[in-house]
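All protein chains of the complex are present and in place, except for one that has been dropped.
Order of writing sets the labels: A, B and C. Residues in every chain begin at 1.
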Amino acid sequence: MPYRLLKFGLSSEYSEPRMFPVQGDLRDAYDVVIIGGGGHGLAAAHYLATEFGITNVAVLEKGYLGRGGTGRNTAIVRSNYLTPQGASFYQASVELFQDLSRQLDLNLFYSERGHFTLAHSPASLRTQRWRAEVNKQLGIDSELITPEEVRKMVPEIDLQCGGHQPPIHGALYHPPGAIARHDAVAWGYARRAGEAGVEIHQQTAVTDIEVRDGAVCGVHTNKGFIKTEKVLSAVAGWTTEITQMVGLRTPLVIHPLQAMVTEPLKPWLDKIVVSASLHLYVSQSSRGELVAGASLDPYELISMRSSLDFAEGTAGHLIDLFPMLGDVKVLRQWAGLCDMTPDFSPIMGTTPIRGFYLDAGWGTWGFKATPISGLTMAHTLATGRDHELIEPFNVSRFSDFQLVGEKGAASVGH
Amino acid sequence: MNRSERVSTRQSPLQFLAAGAVATNRVVGLADLSLLEKWGAKGPGAASWLAERGVEVPQSIYASRPLPEGGLVVRVGSDEFFLEAGQLDQSLASFGELVPASADFTPVIREDAALRITGRGSLDLFAQTCGHPLQQSPMDQIIFTRVAGVSCGILPQSSGDELQYRVWFDPSYAVYLGEALLQIASELDNAASEPSV
Amino acid sequence: MAERLPYREGEWIDRTQPVTFHFEGVAYEGFHGDSLSSALWGAGLRVLGRSFKYHRPRGLYSLAGHDVNLLVEDGERTNLRGDFLPIADGLDVRAVNTAGGLKRDRLQMIDRFGSLMPVGFYYKAFHTPRSLFPFYENQMRKIAGLGKINPHALRRPSPKDYAFCDLLVTGAGPSGLAAAIAAAEAGLRVVLAEEQPQPGGSLRTQHARTPQAAEQLQELIRRASELENLELRCCTQVAGYYSDHWAALVDERRLTKLRTRAAVFASGCIEQPAVFQNNDLPGVMLGSAAQRLIYLYRVAPCQRAVILTATAEGYRLALDFAEAGIPVVALVDLRHDGESSECGRLVEAADIEIFRGHTVLEAQPGPSGHSVRGVILCPLDEDGHPDAIGHLKLDCDGVIMSVGWAPNVDVAYQAGVRFTYSDQVGQLVPKECPPGVFLAGRAAGVFDLEDQIASGRRAGLQAAALLDSYDGAIAPAPIHRGPPPSHAFPIFPHKGKKNFVDLDEDLHLVDFKNAHHEGFDNIELIKRYTTVGMGPTQGKLANTNAIRILARLNGKTIDETGTTVSRPFHHPVSLEKLAGRRFHPQRRTPLHALHQSLDAEMIHAGAWLRAEYYRDGSSSRADCILHEARQVRHSVGLIDVSTLGKLQISGPDAARFLETIYTGNFSNQPIGRLQYALGCDELGVIIEDGVVARVGEENFYVTATSSGVTAFYRDLQRWALLLRMRVELINATGHLAAVNLAGPQARKVLTKLTDLSLAPEDFRYLDVHRGCVAGLDALVMRIGFVGELGFEIHVPTSGAQHLWRTLMEAGAAQGIRPFGVEAQRLLRLEKGHLIVGQDTDALTHPYEVGLDWAVKEDKPYFVGARSLQILRKQPQERTLVGLVLSQDHGVEECHLIVEGERMLGRITSVAHRTTLGMPIALAFVHPDRAREGTELQICGTGGELISARVVPLPFYDPDGLRQKLKD
Partner (left out) sequence: MKIIHCPVNGPRPLQEFYFGGQFRAVPTSEQEDAMTDAEWSDYAFNRDGSPGIQKEWWYHTPSGTWFIAERDIVTDVFVRTYLFDQADQESGNDG
């Protein structure tokens, strides 16, 4: 039994330290202001402090830590992307994730389950093979497997989908695919950043950004003005509100993405199953709940309302794949926001506005990039130059007609 | 090829329904009317041309009128009309044959699958398949909506005391939609024949 | 069976219908009308379930589905709630989440290690060393979860439906009935949804003892039943409320998607527990649960009760017990001055001992914690804190809590109602209601029966007035008078750490203090860290106390502390009810049945089913396909291409319109001629290709890709609007069928059936003619997608079968055979034709795939033109080439072309066996490697390197002599 548990049992007083410091008032100026207290912003703060020695940093969060995509995603981590740019970037993220519990000294329940992307058509199978081949070339563990191999590893799956859907033709199998406790990632980074001297201000909303002569010079908040020459926007679904403040035009549009959980069940599904054609992904959490999601909502909306259509459709697709789940009950549904780009890749790094840095375009794949986006954005903030891993993702790629070809793989890519 | 031969070569996409329709006649009746000839005209000149042919042209969008020789004409768009014969032996071929090359409208080939839904369970059938409240819809006005996921035109009609619904849709969905409706109709029929508690 | 209380008017059980059922393998008896919970409690059972984390024994608690102490499974279904499960003969269920049965659950030892597991302990342990986490995780997973799924459970399709009404009233208690009646009398179509099997609500519980209640109930039910426009749905939960007044109603059979125009939430209150040591022991229950037992099921909640209260309702509860003949050992009132109203005097008169200014500090467990054997009382100081001295022990077997309520308004919250805390009522009351949403009764904070009815009537009339059905007077809203019906903080610390706040999640008071101490000081953060409210009941009995605790810890008010966001569903809803019938529209060509009779293998192609190939005796799939292809090359074959998009485009601007949406020129296209057409999006990406036939000066007939046509046609409609073109667009895809008769013998076959002259000079390659084929009006196009002489014949759908049969008969002498999609794909590959979506991807532009010739840059404008200008200036990164492979296996589509670690390109189409006798492929490669004769390496199956050589396209008949065949 771990020593930690014995300690809890033996000590009469609760000895755990505060995870987040009680934050005082905002100071007048910071070297860096990070907008957004989600995983990305907090990770960037952490790496700025620990890797680059920049600690005069404020993270401004309009709600509470992890209120946005961090606490609303389905917590899947993987690197089986289609393009070399995407796959290398996410592979670096996976590698950071694998050691993150130790680094943050917080159990993130990072659990490698194996990730299946089912293909229900020859066309989808081709795409999965493409991903597998690119992955293998980059040393990422991915392979195309047959329906029989799918059945061996997930015997509950109905390969014929009960005749309701085209049968399963095969799957992309990605053994390192993992799930993690999403909130804890934000808490862990927040704790470490706080220990290193970063200030984390919750309930602090940015109301405007001061730009003079094409350069950032400060940030207005509901708690007053702060001077700074470097601002990182790490607000994903709320990015269009921030970019409007600095007059930066981007292709971003916001769509909700919904998810739901069932009542807890005894563990039976230890893999992550995604169906590209059914727009479904499902895994079983450590509490025993099935966590399921679908594709983006079909129209733009900056609201986290739930829709019944989503629950109906996702329920149907779950039963298509797992016919014995009919009687399993859905406990709760919720939604998050996705800032979508036309090439299904993020927008990261420097921008035409000096001192304004963007970490956006996270669509449906933000959580899995948390550590690497934090690290590369910290590097970019510290040096003023895009980290090489994120060069392809700079916002200039649109004016240059140099898109990243990730869209082909991402009909559902969580 | 003469007229009767032409009819014999035509096949309804809903052919399989014939037997089922009788079986569910009690609560919901489904009748296949796909073989009634249909024809369409679309374009700015369609209305006046039809009027010249003696057709009573519905003035407002989605309204319908009887054709002089049986059947009906529906204004399915601002400049678009849909005609259907009333009898198997009634031909609309003359319409198509008469259109001059200079006409400022386009004749449209219409091969819609067509159903007539009757019986006291009709609205229950739609309740399970259609998100639009048909019970509140006026008679003789076509409604474009979705039934079991398929785009349909639905025309509520009253014949005597009875309500009936004419439904038209793309024939490639005929087997799917016909089977889905038949399944629900038979369930409604079974439910009605169970002794009430 | 233990004795039930004597018959009483209004009871729900039918004593003439005894029912035998099994629980944990033991037979029990109850009555028709019993829920599983009431029947087991009535049978004298006390331990009904085990808790989620500590496996503590749990008993009947809310009897309203607000706890999950009794969750059972029957082998088929799982996580069934005992409070809602009617018993029936043959019912055979077990408790979920036990190891070795409910009584001797081996996991109950976890309870003793509770102190090792403070809140969030799992975040702080097991992760180092990393290599051991999988082991720990595995151990944790073994004990996680509640019910077990049955991997062999069958689907039970559920009929989902839509319904429409003017007003949805949630809850058929006194206020809900009054609201529904008032609105229906004003003419609204009303749906009244009640979760319980019968209407009545608090008239059957809190008010049940008074004779007026029974009369009121009868009267309300009579009036409701006389209204034809009022539909009462019992056993129906309003599970969620969505945009534009859509509600999800769920009953035993189905989900109803109800569109209403207004809603009244008369959903009552959820009674809230007090927090004291062992407040979860079997025998500790809510007062409302005791009333349900007494009045609905006639089961004695216990033999000797201690009632803990802080309101008049607790006194009335004591009178309920007294009337039922159950001794009340003590009435413990948290208030120092007790109850001054009539019921206070009645309790005193009934000789029930009252402890004012006291609390139950602790319930004392009987053997194994399976029951209550007594309580420890303790006086409270002026501030409501338990005093260290003056403890008092009392024997009892039941602790009945009646300390207050929380409005049952999670669904009203989803409907947009926002709340504020009222000290007057001691609960959240509505602050803002969106248009068309009203609250009534206890949910709105009125507890007096007359007030409940008046507020219901008011809400019903307000809805009617809003919908223009009522213009009479509306009485003002009644407000609560007197002491609040809820105590502000019925929460008491205890060093034993079994004073539970969240029974679903086994969270006790100190867990909240600790989480707060660690910085989780926001309601949403503390929820996520402790998991409060995340269990199966979503915190119905926990959230209120959790907010009270956090508010105190932060020194803030309830309003400042806020609430967590309420999400659907109210009670969990099964996947099959949500899924319903699952409509998956599927398209079939009119030749579908013929393909089946020809033993075709059918495949899904988008929404369509198509013939992939035709089985031929024992031949392999590959042999069948090759055979079909050879037949086309050598003689004649027939393929169903009815899935092709078929568009009629006509009008004065038709040619100009086509020139806008496609990259080519059409104005000068002669009537009767065909042209290949390529479509790009605004970014210059290829999205569509097809054939344009000019059939008149202003009339074009266009074929488009099967999978793309729906979206393409929709786009065309919008372009026609945006560009203000005088053009009529018709999507005739489903109304026309098409077949392609291809092969050197095609002309010979078709000649017999048509009035058209097929002579090479009359019907040239890329000609289109209208004529009669097999007695049908047809459009015939001479095209060569597969690279042979070919006629594509388009006829009305109803004639398709006749056409096919006639062609097959006519071709018998030439040995005509049908060919499927696979043979066609092979033949087009040999001919070097690309397939949009397979040989192109989401970024491919025409210059990358050798379609420069199809882009007419000299036109004034077409969609994508400006982007193509930019793309053309950029260095090209890839180009589509033909490859001949060095072996006939091991290469699949999307295998990569590599050079060491460098990725040089990708195979987009491949055929191992061809009519050419050599394996071929199309591939994207870097332009450096695209020169004819370049040797490339493909990383094939299993990583094997396979060599290939770049060759010119097409592979077959480069001069196109075959498709232009003259005889």
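Here, a contact is a pair of C-beta atoms (placed from the backbone, for glycine too) under 8 Å apart; a residue touches a chain by one contact, two chains touch by 3 or more.
From a predicted model like this one, the values you see are computed outputs, not experimental measurements.
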Worksheet entry | Visible chains that the absent chain touches, using the contact criterion stated earlier | A, B, C
Item to complete: Touching the absent chain in the whole complex: find that residue among C:867, C:886 or C:947.
Response: C:867
Worksheet entry | Option touching the unshown chain, where A:208, A:241 or A:391 are the choices | A:241
Fill in: Absent-chain contact - pick from C:212, C:243, C:596 or C:941
C:243
Item to complete: Out of A:56, A:160, A:250 or A:286, point to the residue that touches the absent chain in the complete complex.
Response: A:250
Worksheet item: So which bits of chain A touch the chain we can't see?
Response: 240-241, 243-244, 249-254, 298-303, 305, 307-309, 339, 342, 398-401
Practice prompt. Mind listing the chain B residues that contact the chain we can't see here?
Written response: 61, 77, 131-132, 143-146, 151-153
Item to complete: Since one chain isn't shown, list which residues of chain C touch it in the complete complex.
Response: 242-244, 246, 257, 259, 682-683, 714, 717-718, 721-724, 731, 860-861, 865-867, 870
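Heads up, the rule we're going with is that only the chains that are shown with their structure count from here on.
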Practice prompt. Starting from the mean Cα coordinates of chain A and chain C, work out the distance between those two points in Å.
Written response: 22
Fill in: chain B and chain C: spacing of chain centres that average the CA atoms, whole Å
33
Worksheet item: In chain A, what residues contact two or more other chains?
Response: none
Item to complete: For chain C, jot down the residues that touch at least 2 other chains.
Response: 160, 257, 584
Response to the item:
Counting only contacts in the complex, chain B reaches chain C at residues 1, 5-6, 9-13, 34-35, 42-43, 101, 105-106, 108-112, 124, 127-131, 133, 135-136, 148-150, 170-177, 180, 184, 187
Worksheet, complete the sentence: Within their complex, chain C touches chain B through residues 159-164, 257, 259, 581, 583-590, 592, 608, 642, 648, 650-651, 696, 699, 728, 730, 732-736, 772, 775-776, 796-802
Worksheet item: In the complex formed with chain C, which residues of chain A make contact?
Response: 1-2, 4-6, 8-9, 14, 16-22, 63-67, 71, 84, 98-99, 101-102, 105-112, 120-123, 126-127, 129-130, 133-134, 136-137, 155-156, 162, 164-166, 181, 183-184, 187, 202, 262-268, 270, 286-288, 305-308, 311-312, 314-316, 318-320, 323-334, 342-343, 401, 403, 405, 407-408
